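The block underneath contains the structure these notes are about, expressed in structure tokens.
Removed: one protein chain of the complex. Kept in place: all other protein chains.
Right, chain A next:
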Amino acid sequence: MTITAERGARAVGKRPHTGPRRPRSQTSYALFLLPGVLAFLAVIIVPFLMNTGISFTEWSGIGSPKWTGLDNYRQLLDDSEFWASFRHSLFMVVAMAVVPTMIGLVLAAALFDYIGKHFGSRTAAVLRACFYLPQVLPIAVAGIVWSWILAPDNGSLNALLKAVGLGSWQQDWLGDPDVALYSVMGVMVWVQIGFPLVVFMAGLQRVDPQLYEAAELDGAGWWRRFWHITLPQIRPEIYVVLTWCTVAALKVFGAVYVLTKGGPGGATDVPSYFSFTTFFEKTQAGYGAAISTVLTVIILLLAMVGLKLQTRAEDAEEGARA
């Protein structure tokens, strides 16, 4: 549509940009949005509104849903399984957002500003590749790998502990309710580190090398360069990474499905897995929809805060440049 409109305008000949042309050019940029908005409505908005609607009903997925108002939400308040799943989400945020961001920052700065400079960018690239590798692995496959490494009998980790004389540290890593959540957290840290690392290193390439050179000439050590140049310069990236990783942590599903199925005894259950089983195993669509609606509200609030912080950081940066 846009093409024809534009071609038509051109065929008439190059006219100077006069009055009537201006509003036209505004609309034609908006036309580029049309496919995206339509697809978005069909795949995201409509299903999302449906889900919210279902959350006010009692429905097994067959027949017509029975309107029950806020009953599902009232039931959630008293559901200890629900609260436990959200508590576990906080642990996931630590494992998937907080820890990987911190490690990623130090690693990115060390690789970019230190290894890259003294040992060549090739060395830095190889090391970065190692850290990034788990990120390209399907979470289901990571789950297979780790559930076997963490297996109680003949698992690699227990075998390794035994081999180095730490046999007393052996655990049923995924089967012991006291340990399972931490095991899952450990796996998630391993999975996540690569993402912040790559984003931060990409961000660092944007930084003017003269800043570092000047700081180095002034005698600033690695730590001061990290604190006064690296951190402020890639603040927008830090907000992006923290926001996206926190959201990913709240949504974590595949790892739990493959590693523990929420067990043992609900010790690693998370809201997404809880809603999944409520939908498809207990066939309580209404209750499942209520769980996922609450999860959505929390995620949206967090994402808005993250976006706000990021916009502010970018504005501040632009202001500083100007």
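Here is the rule we use: a residue touches a chain if its C-beta (ideal position, glycine included) is under 8 Å from a C-beta of that chain, and two chains touch if they have at least 3 such contacts; residues count from 1.
Please note the rule applied: contacts and distances are computed from a predicted model.
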(request) Assuming one chain is omitted from the figure, identify its UniProt name from "YciI family protein", "Extracellular solute-binding protein family 1", "Carbohydrate ABC transporter permease" or "TIGR00153 family protein". (result) "Carbohydrate ABC transporter permease"
(message) Out of A:I144, A:A215 or A:L309, which residue would touch the omitted chain in the full complex?
(response) A:I144
(message) Using the document's definition of touch, tell me which of A:W67, A:W83 or A:F280 contacts the absent chain.
(response) A:F280
(message) Please identify which residue in A:I115, A:A180 or A:I229 touches the non-displayed chain.
(response) A:I115
(message) Please output the residues of chain A touching the missing chain, sorted low to high.
(response) 2-3, 6-7, 9-10, 14, 25-26, 28-33, 35-37, 39-40, 42-44, 46-48, 50-51, 54, 61, 103, 106-107, 110-111, 114-115, 118-119, 123, 125, 127-141, 143-149, 151, 154-156, 159-160, 163, 190, 193, 198-199, 201-203, 205-206, 221-223, 226, 237, 247, 250-251, 253-254, 257-258, 261, 271-272, 275-276, 279-280, 285, 288-289, 291-293, 295-296, 299-300, 303, 307, 314
